[in-house]
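Shown below is the structure under consideration.
One protein chain omitted, others in place.
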């Protein structure tokens, strides 16, 4: 089964659904249950979430990462307020203004970064300016970071805690866009609790879709005072499923036996293998450490052409200033095998020889 | 297999997924495909929609009826405009202000009805008042009706065409909330084209979830000028799935072999059978004609108690003024069998005898 | 100086500016002062407001009643929440959806009334329904009433306190649209404190424009926790004047020597005189008690025609069902003289004789 599917390195969202999750959907199907989340599967999901995070949490399942991020942020920032983020953040560039829509016009303040990670102190400086302006400027309210970032990098726990302390010291709350949170935890090797509330994270978008679900993400918050608001916001934005069991069943299967973590580990390992394999290509150079399942790599034009000629798919990526030569993004997935990686590397080598 | 599931008459959204649709999800799973709708299943869905409606249409799949309604209405009314609807409309009372949210504050103008249906002329009168007020009043823009209505009634084609003509004559556009559109078409026995654009419908929320899908509804519009806006609005509201094939696969299976229509016919037939069976209960009286798959029926208190004592589920319903005695809503589903109906009726008879 | 101006009974907003207020603008003009409200006139206004209301209050001046109402309501209701009001309320019918805009889509729930006044218990019933619906329905948050109402009626203190108690008992806050609050207080003969916070009012739009200002209304709230939000909302909606002294100077002059109250008393007295004078016209009948400065009066068609033929201006008004004959609205103003009223009455009598 070396399916053509494994030639697509353009994103992890081109994959299908993990068999465990598809089976969970089928298993959830028979019979009637109360709608809108008043069902036993959702109840079990809630209990499981408390276990995973080692404390009572509020978990609100939705179908997309954009919904998870936008609903969470709208609960952290009022319409006249500011949310600080890296300028490259997915919420800032790839969600068509969803945070602005859900929040009623709160303003994302994109701060410059080199690798997608906010440096400690950046938010403090921006907040100081904002506060010097009084009501003329949007009021600082929250910080949102991505774990992993848009550049495939990961904040380590120390860095994260410093950002958490900084945000709280300023009276701001901290949200994590965890579209690839499983990959993050796989790299950090820590508990979910350590990577979230113990480090000062107030709200998390915990992704599953990219990592093997059909369409499921979990908003997780640690302040119970936000629970009611989140429920209303979810309904009002059309993200409350009537047949809610099928959202919950995906997440429950995802959490079962640490499927989420195993998937993240697999994808990361494949990225490491890919990086190692491509290191032997003359002119190839990863721009950044490979912390999760994404490579941003400079490749010779002939190699890129050769790979595509053999059917491999991936995106060209805007090269940062100072980078010499074309850059591509390569994304590995939870269901890639070592043979898939090796086939990519061999193709690259063939292209390098021939060009 | 006379499962306990068939004792739940509280709503059609307590049901699971039709086997054909679950199989379609599994069949769509293998391999990678481009995300966000650039996949072959979505392409086939678009072609199929054109066939079904006998003309080119824009079809935009989403996961919930609230999303379908709110996105469609937001494309028909600007923030300072008015959308006329029956006061009892689902969009007005059961969607937590989603139309207001998506439209940026457009105003739903609820008009009184006795059975959920707007009478010809109601909108004309309301629009005349609005226009007499100039900029002090929200500007008339659209009409939205439900097929079937919240009271389980259906507009016949003549009535519908009169509303369509009235709306267009006033410069307004007409939206249909078709959460139970399959039931409507099953009752009307007409084509989808006759029940929509040929009658003056500009936008349709074509429901599938209540009628056998997992989570899928289709926004269908007939003016291609709305297509781009709908795509942006869907993305911005977090309703564009990355693994879009799984939305499209549900709808494609739903349309295949007229599964949607057969489901609607079944549910309606079960409602008719239920109404007929209960007619023999002393003191029972349907408040309204049973046009779709819902009964609003006055039942003796003892009968209600008896049914619930035997495990049947359904909602008490606010009795219209002038109704003597308690009213309940009974909803039949696409997967109910005659035996399920008969069991309900027999239980009611037992209760009637004993009370 | 019996100017033609005194023939316009269509509204109190057709009047100009009281001389005291125009002089205050001129007096505020010389020199530079800090902008955006950091000026000594605004400081004095704040102190004066505390005196008037017999406690520390937050006063936020804006230029229009629509702005005052919409900003105040947006601070009392989140986007997914409900604000209960009489269906006939100005905020519901005459402000082009401003409350929906400012609140981000909160829903005004118009309740039926016969004279513009909510009956005790109406809100309780509506809230009970809303709460039975859970997240599917907008969440109850606030009540807004008008003093005087759109029908020129006034809640007495006992009635007001009952509404305040009812709202608070339900966990809702109470706003008063006081576009004609001076007329209200003039009628009630009570203190501002008695008619607001002592009766359970949480927020007040205290009108001045209709009653002699150029363009000035004051948002007054009694919970200091709302102050910051109001300031941000005012700025964000473009209602913070840079030359703020000219807003404050109007209000300070309005409050000086109880100019506001004397104006309200005058307008009310003129309305009483007008009602008394017209009582002698055969077929004339006020629909409602004249509590403030507005008459809703049935007049013979010939009388209406005769008055207009002599240059008097006023609006036809939709007659409540059951009213026999045409209804007009007559509004008296702070700057009308007894001669103006008498001229109107004499004209009506002439018309009655001739028709």
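Letters A, B and C mark the chains as written, and numbering starts fresh at 1 in each.
Here is the rule we use: a contact is a pair of C-beta atoms (placed from the backbone, for glycine too) under 8 Å apart; a residue touches a chain by one contact, two chains touch by 3 or more.
Only a predicted model underlies this, so the values are computations on that prediction, with no experimental measurement involved.
Note on the undisplayed chain: of the listed residues A:16, A:37 or A:104, the one touching it is A:104. Per the touch definition above, the residue from C:78, C:173, C:187 or C:239 contacting the chain not shown is C:239. One chain is missing from the display, and on chain C it is touched by residues 3-8, 10-11, 13-17, 22, 25-26, 28-35, 62-68, 70-71, 95-98, 101-102, 209-210, 214-215, 232, 235-243, 246-247. With the whole complex as reference, residues 79-80, 93-97, 100-101, 103-107, 129, 133, 135-138, 318 of chain A touch the missing chain. By the touch criterion stated above, the residues of chain B touching the omitted chain are 36, 78-80, 104-105, 135-136, 139, 229, 231-236, 240.
By definition in this document, only the chains that are shown with their structure count from here on.
Chain centres here are C-alpha means, and the one lying farthest from chain C is A. The distance from the centre of chain A to the centre of chain B, with each centre set as the mean of the Cα atoms, comes to 35 Å.
Annotation for chain A: residues 232, 235-236, 240 touch two or more other chains.
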